[in-house]
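Missing here: one protein chain of the complex. Every other protein chain is in place.
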Amino acid sequence: MVINLHPTQEQIIEFCHSNTIIDTLNVDVVPMDDGSVHLELLVEEKHTNFCDICHGGVLTTMADTAMGIVCNERNKSVVTMNLTITFIRPVNKLVKITAVPRILHDGHKTMVCECDMVDETNKLFAKAQATFFVIGDFIKME
Amino acid sequence: MVINLHPTQEQIIEFCHSNTIIDTLNVDVVPMDDGSVHLELLVEEKHTNFCDICHGGVLTTMADTAMGIVCNERNKSVVTMNLTITFIRPVNKLVKITAVPRILHDGHKTMVCECDMVDETNKLFAKAQATFFVIGDFIKME
Amino acid sequence: MVINLHPTQEQIIEFCHSNTIIDTLNVDVVPMDDGSVHLELLVEEKHTNFCDICHGGVLTTMADTAMGIVCNERNKSVVTMNLTITFIRPVNKLVKITAVPRILHDGHKTMVCECDMVDETNKLFAKAQATFFVIGDFIKME
Partner (left out) sequence: MVINLHPTQEQIIEFCHSNTIIDTLNVDVVPMDDGSVHLELLVEEKHTNFCDICHGGVLTTMADTAMGIVCNERNKSVVTMNLTITFIRPVNKLVKITAVPRILHDGHKTMVCECDMVDETNKLFAKAQATFFVIGDFIKME
C-alpha cells in the first residue's frame, strides 16, 4: 500500500529556514494562497557583485533551493547533483526577484527541475535546470 | 600597438571585495606567493543547507567569482553568461574549501573557464564550468 | 531605419539541410501550417546506443539544430556557445521524437534558448538549454 503524504505549507516553510543560507541572504519565504511556498529576494547591497547588480551565485542559491522545495512538495527529500544556470539580464538593486520552479521529471531515484528567476512583471532574468538525487521521503513515517 | 597590462595582486584583491557578496559570505581573499589570488571559505553554520552541509549556491558563488578573477588576471573584465556545477561530495562545516579556477579559452569576445572546489588535501567536492562575456579591459586606460 | 526581415519557410528548410548532419541522421525537416519548421526523427537502429535506445548525442544534435532554427526565424545567424541537456526517459526504436525549441532571450549579441524533446503524446524525453552567439543576420542584404 502506498500512502501519499503531502507536506503542509508550514512544514515546507520550516524546511526552507532549515537552509540557514536562506536567512543569511535575507531570502523571503512566502506562503502563497494556493498552498505553495515562494522564495523572493529584494536585492540589496549585500547581494551584489562588482557591477553593483545581484551576484549570479545568489540567484543560483535561490533557484537551487526553490527547485528542492517543489521536490519536497511531492514528498521527496533531495540533494542536488548538478545545476546549470543561464544569466539573461542584470538584476539591479531594489528589484524583487522570485524563483518559479517546475518539475520536469518526478522519478523514484532522480528528479529533474527547472526554475525561472523573474521580477514582478514576470520578466525572465535567469533560468536554471538541475538534476536531483532522491534520498528518501520528505515526511519520515514512524 | 598592444600594451599588455597586468593587474597587480592588490588590484585583484580590491576587485574581489567589490563583489559585496564575497564579504557577506565571509569568503577569504588570499594573496598567494606566486602573485595570484585565492578564494577560500571556512564553512560555517551560516552557509549551510537543510543537511547541515555547505549549500551548493555558496560553492557556486565562490566558483563563479574565482573564474572571473582569472579572467581579470588576463586583463579582461567579464560577466558570466552561464555556469554549470556538479556537486560531488558534501562539504561539512569547518571544512576549508578553496576555489581553483583555470582558463580553457581566452577569446576576444568570450572566455571559458572551469573551477575545482577542493579541500586542503586537494579532494574534489564540486566542479564548475562557465562561459563569460568580455565587456572590456580590466584596467581602464586614461 | 531597421528593416525587419523574416526568412521564408523555404529558406529555413533549405538552411536545415545545409547542416549535412541532419541528413546523415535522417532527421525530417517538416514544414508546419503556422509557417514554422519542425525537426522530427523516427528512431532507427542507426541512432542507437548499447541499450538499443536513441543515443543522447542524436537528441542533442536535434535540439541544438532546432534551437538554431528559432534564432534564424528571428533573422539571426548563430553559433552554439554551450549546451546542457538532461535525459529524462529512454527513447526506444520506432518512437517519433520532435524537437520543440523556444527562445528565452533574443539579444543583439547572444540568444538563449531551450528545447523540449517530446514524442507524439507530448511526453518529455529530454530537455536542453543553450546559449548562442549572434554572428550576423540570417538573410544577407545586398
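A, B and C label the chains in the order they appear, each numbered from 1.
As a convention for this text, contacts are C-beta pairs under 8 Å (C-beta built on N, C-alpha and C of every residue); 3 or more make two chains touch, one makes a residue touch a chain.
Small disclaimer: the values here were computed from a predicted structure and weren't measured.
The missing chain, though absent from the view, touches A, B, C when the full complex is examined. Here one chain is not drawn; of A:Thr24, A:Asn49 or A:Asn82, the residue touching it is A:Asn82. Contact residues of chain B toward the unshown chain are 84, 86, 88-89, 104-105, 112, 114, 124, 127, 129, 131. Listed by residue number, the positions of chain A touching the unshown chain are 81-82, 84, 109-110, 131, 133.
The set of chain C residues touching the chain not shown comprises 15, 18-21, 24-25, 45-51, 55-58, 60-62, 64-65, 79-87.
Heads up, the rule we're going with is that only the chains that are shown with their structure count from here on.
Between the Cα centres of chain B and chain C there is a gap of 34 Å. Remark: chain A and chain C have CA centroids separated by 29 Å (rounded to whole angstrom). Look at where the CA atoms of chain A average out and do the same for chain B: the two points lie 23 Å apart. Among the residues of chain A, those touching two or more other chains are numbered 84, 86.
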